[in-house]
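These notes are about the structure you will find just below.
One chain of protein is taken out of this complex; the other chains stay put.
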Amino acid sequence: MNVNIFEQWESDIRGYCRVYPTVFTKASNARQWDENGKSYIDFFAGAGVLNFGHNNPLMKKALVEYIESDGVTHSLDTYTVAKREFMEKFVNTILKPRKMNHKLQFMGPTGTNSVELALKMARRATGRRTVVAFSHAFHGMTLGALACTTNNHFRNAAGVPLEHVVHQPFDAEAGDPLGGGLEALDRLRAMYEDSSSGLEAPAAFIVEPIQAEGGVNVASKEWLLAVQKLAHDLGALFILDDIQAGCGRTGSYFSFDGMGLDPDVITLAKGLGGFGTPIAMNLVKPEYDKLWKPGEHTGTFRGQNLSFVAGRIGLGYFDDDEFNQQTKRKGKIMQDALEKIAAGYSQKQFQVRGKGMMQALDVGDGEVAKKIVSGSFEGGMLCGAVGTGGRAIKLIPPLTIPDEDLKEGLDIFARAVEAAAGGAG
Amino acid sequence: MNVNIFEQWESDIRGYCRVYPTVFTKASNARQWDENGKSYIDFFAGAGVLNFGHNNPLMKKALVEYIESDGVTHSLDTYTVAKREFMEKFVNTILKPRKMNHKLQFMGPTGTNSVELALKMARRATGRRTVVAFSHAFHGMTLGALACTTNNHFRNAAGVPLEHVVHQPFDAEAGDPLGGGLEALDRLRAMYEDSSSGLEAPAAFIVEPIQAEGGVNVASKEWLLAVQKLAHDLGALFILDDIQAGCGRTGSYFSFDGMGLDPDVITLAKGLGGFGTPIAMNLVKPEYDKLWKPGEHTGTFRGQNLSFVAGRIGLGYFDDDEFNQQTKRKGKIMQDALEKIAAGYSQKQFQVRGKGMMQALDVGDGEVAKKIVSGSFEGGMLCGAVGTGGRAIKLIPPLTIPDEDLKEGLDIFARAVEAAAGGAG
Amino acid sequence: MNVNIFEQWESDIRGYCRVYPTVFTKASNARQWDENGKSYIDFFAGAGVLNFGHNNPLMKKALVEYIESDGVTHSLDTYTVAKREFMEKFVNTILKPRKMNHKLQFMGPTGTNSVELALKMARRATGRRTVVAFSHAFHGMTLGALACTTNNHFRNAAGVPLEHVVHQPFDAEAGDPLGGGLEALDRLRAMYEDSSSGLEAPAAFIVEPIQAEGGVNVASKEWLLAVQKLAHDLGALFILDDIQAGCGRTGSYFSFDGMGLDPDVITLAKGLGGFGTPIAMNLVKPEYDKLWKPGEHTGTFRGQNLSFVAGRIGLGYFDDDEFNQQTKRKGKIMQDALEKIAAGYSQKQFQVRGKGMMQALDVGDGEVAKKIVSGSFEGGMLCGAVGTGGRAIKLIPPLTIPDEDLKEGLDIFARAVEAAAGGAG
Partner (left out) sequence: MNVNIFEQWESDIRGYCRVYPTVFTKASNARQWDENGKSYIDFFAGAGVLNFGHNNPLMKKALVEYIESDGVTHSLDTYTVAKREFMEKFVNTILKPRKMNHKLQFMGPTGTNSVELALKMARRATGRRTVVAFSHAFHGMTLGALACTTNNHFRNAAGVPLEHVVHQPFDAEAGDPLGGGLEALDRLRAMYEDSSSGLEAPAAFIVEPIQAEGGVNVASKEWLLAVQKLAHDLGALFILDDIQAGCGRTGSYFSFDGMGLDPDVITLAKGLGGFGTPIAMNLVKPEYDKLWKPGEHTGTFRGQNLSFVAGRIGLGYFDDDEFNQQTKRKGKIMQDALEKIAAGYSQKQFQVRGKGMMQALDVGDGEVAKKIVSGSFEGGMLCGAVGTGGRAIKLIPPLTIPDEDLKEGLDIFARAVEAAAGGAG
């Protein structure tokens, strides 16, 4: 493995290459190969980007055709045929069946860009400045989004105070250790309704229905409805950040489908582009969207036609419910495997959390989790640690993973847990 | 032209589609076609992204091969062969000949991400918070970068105060109407050296050697050297934002090549990926880079292998000086054409500014400029307005534009100027 | 009553003159007279300044002698005999019996100045920026203190965001409607102990042991001890703001005497000067105080010798415990009278809260409270409304009030309650 160039020339800030110390060369569906020819089953999927697998063959074909036909690749927010087809597909497949009339807004093609713009939207719509975010949230790394993100590791890098955001505990039902929930929202409501509490009326509540980086904490329907009601009662916008949990990851297109929620803004990115090429998009209610003037937030790379082309094919997976059913089925396999592991270490109180094909094993200890991730890598399976101190291992394979790869990956993982945690069990 | 889907479903914030009201479908080198078959000569080049032309054939070939061979597309900051080859090419072609030992840092693949990280770097390195930016600067749209950006149109969308940045006038030699220059820097130095001036010691000076969005203001070597000296004398970092002017645009790889500058951080994006797919990269001096802890700033899309593959080919254009010479030659053609136009309206005091193949005609009036842009579009040529109130038209065709397209485009432009400004001349 | 000059020339921001629409001319102990000769029994005491009565005869004598002997009146922080005698008296009477070794710090002679400096001390000592304050707190009107103050009426006047402060609910035992208490502190501790909660480690907790303006909310010993422990466990300073409740108001010199608390900083003002002339002083633990450089916080009026002269006499009231016993006895008379009133309106759920000679009747409705205050004024007794929406009437007569005035005042108040609330009872 020739990593000299990286060690000599790449910034010390590089991270995942330390978790997976090899050089990857090829990938197909749920498998990656390094340049030594070793194969890895991918339960990391580009941090949730590769819902449809590495080098999805339908997308490959479409992309090659698009490139060979001299399709427009880069277009900012000019109109292109590829963008139109993507939008039509999105509107018809996702919005219309849900009777949603949200506007589609494109920006710089990263999740943090979409969050920044969602916050601007809320502040514009309300004339207020503070935003309520939740503990263990991850919303991005640029200053506006970073103020919502909670991990001190990231916050400490800001170099300036992170302002205008109030943090509250996440839903306790989600396994969140800080004990939020409906009662916490009642307390927060009382604070906001008292003109002498010290809290200012908020511009928005921003919530991940499932906190992926925060530890795979799955908010309950009741809690999300209560957050939404509180937001609307206070004249604030309700923003759902579905960047990692959306695009089919949990067995439905949005992670919050079927809960009766009516968010004012939804942020999407990661899986939206299908192939791993960048894209981000916000869904914004028309009554708020119309407050924008043209070009008030721009971004050079906001028209990514390769992502439109592949993303349109990704949306096709939701033409009917079969794909979602498969995701649920595979998610159940994952959950069962993790529950079985957890049951084997009953005195350690491992927790299993997740929804659909985002599942996590919380081992309660970042050092143990690190060993498990490392052992899995050695065994030929890629996964990553999340949550406070990296105490949980998150499993998010491509939704298209074959059953045999899924099971083999879970077996490798089980052995890594055994190696890391077994002795002290 | 079927734009219903856009008008009905896309956010009101969309901008360039209003300047170019058509639907593009194909593009090759310096030409774009809309779905009515009309051809446009592109003097906009994706806001400076498409330095090597739309669908550059060398890149097309490499990308198609990469995709068909199941190369890893999305990799965060794990190691891949494509990334290694890109880095090797960058180091050998760009850094080593200049005796630079900067580290390569990848982040979310947009310019604003790179600026956010450059600011974090400076604040980390100095323990200070304020940054000096310059009037008419454009550094991005996320809150940290937006605080450096100057246009009130963008700043007003923030919804919160934009802090920790001090703005100073840009180099007067650049045609900047606010009259900065060496004397202004002397005054600023006096302010900083007086412990009772009210200014805090800065973390960094961030400068675009050529302000593209700000009106194509080309800073002089003397002024840039003086800014660098002031920064270093004050213990601050000297950051050059070469996102739009870099990557060969001005007839050398960096827009500031040959000036004897030694920036601590250089931000790059736009043209770096070659094909129009996103990428951003900072060059950071090792003594500062080593202050990072792994993963303190992350970004899902920070490993874009299609951009690495095409970007490596783009770097090949700088293997020798021929390409740069061509850029200078064509830039001279552009400049001459604009000077000739300006000479035709001597009483209007049009100004021509630029370097290499970034040239602008400042007509002193946003309404006139708007008409010229619109007339050019009608005539089959794409360009955009920049500067305060949109008073200047910036011309940045692909560096690979054939001479005949270049001349035809300039002719179309001249006619549009005549139509918009001639009557009142 | 000639108020023309006020109505014509004084700022519209004037407030209490609207509650007491007359022109006062003389005052003695607990009585004030207006220029029509009408007498008022003072249960307001200059917002808690006049603990020793208007024109306390001992103080009058000392002040007249001091002035006639050409004593230094204004001295900034130079040394004067009057200051030395005040400090000696304070050290011997207050600090030494409590085995406290806090340093005495003088600043601009207003409570808000003392809070500003306490906050600077905490930030200096910890290198952190955020401060925890509590709902219904009042700490002052200048920007640093105002960020801690909670009433939106005051906060809205800031004109800039109020930053760097986190607000938490006050002790529920205090009658605070937001339901804080020990469990809330446990939740807050959990948030602070989780590195991914979004909260930054705080510089300080600032607490009023009794929130006077906030509605006369009396924190329990247990809760204050828990706040102190949480602060110290987090490496933060524990600041007690005893500006209104201190200086003997509650039957002991500090309102928190006897609770076993060990605050790092105590802010004092109001009653400290004895006579109604301004003074403010912080008590600061030596290990923090020594971090100051000379003159880092100044204030022209920080050496007020008239306040030192009268204040020294005020301190004499605490030479033995008799004065405190009288305060407790009179406080009991006040409490009993209010309890009797409240009992007469049982269906209205009036609440009586207080300690020593700071007692309040919470009538749950700002409009009713306003009528009671107005009726009391008409009847010849001065009091003021506090709490959210002005829902409670606070009674804080001079501690030296004669029993007959105390009882007459309470009778007037009872009649005003009857007139305002009786009909609807």
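Chains: A, B and C, in written order; residue numbering restarts at 1 for each.
As a working rule, a residue touches a chain if its C-beta (ideal position, glycine included) is under 8 Å from a C-beta of that chain, and two chains touch if they have at least 3 such contacts.
Given the structure is predicted, the values throughout are model-derived calculations rather than measurements.
A.B. asks: Just name the one of C:Gln32, C:Thr150 or C:Ser197 that touches the chain not displayed here.
C.D. replies: Looking across C:Gln32, C:Thr150 or C:Ser197, the contact with the absent chain belongs to C:Gln32.
A.B. asks: With the full complex in mind, choose from B:Lys60, B:Lys103, B:His164 or B:Lys330 the residue touching the hidden chain.
C.D. replies: Within the whole complex, the residue contacting the unshown chain is B:His164.
A.B. asks: Out of B:Pro57, B:Gly127 or B:Gly179, point to the residue that touches the absent chain in the complete complex.
C.D. replies: Once the missing chain is taken into account, the touching residue is B:Gly179.
A.B. asks: Extract the touching residues of subunit A with respect to the undisplayed chain.
C.D. replies: 160-161
A.B. asks: Could you list which residues of subunit C touch the chain missing from the display?
C.D. replies: 2-3, 5-6, 9-18, 20, 22-28, 32, 35, 46-50, 54-55, 60, 63-64, 67-81, 83-84, 87-88, 91, 95, 103-113, 116, 119-120, 122-124, 129, 141-145, 147, 153-154, 156-160, 163-164, 203, 269-270, 275-278, 282, 284, 289-290, 292-301, 304, 306
A.B. asks: Touching the hidden chain in the full complex, which residues of subunit B are there? Just list them.
C.D. replies: 129, 133-137, 148-153, 155, 161, 163-167, 169, 177-179, 184, 187, 190-191, 194-200, 214, 387-389
Everything below uses one rule, namely that only the chains that are shown with their structure count from here on.
A.B. asks: Just give me the whole-number Å value for how far the CA centre of subunit A lies from that of subunit B.
C.D. replies: Chain centroid spacing, subunit A to subunit B, equals 30 Å.
A.B. asks: Return the distance between the CA-based centres of subunit A and subunit C, expressed in whole Å.
C.D. replies: Between these chains, centre-to-centre, one finds 50 Å.
A.B. asks: State, to the nearest whole Å, the distance from the C-alpha centre of subunit B to the C-alpha centre of subunit C.
C.D. replies: Distance between chain centres: 58 Å.
A.B. asks: Residues of subunit A that touch two or more other chains: which are they?
C.D. replies: 129, 153, 163-164, in rising order.
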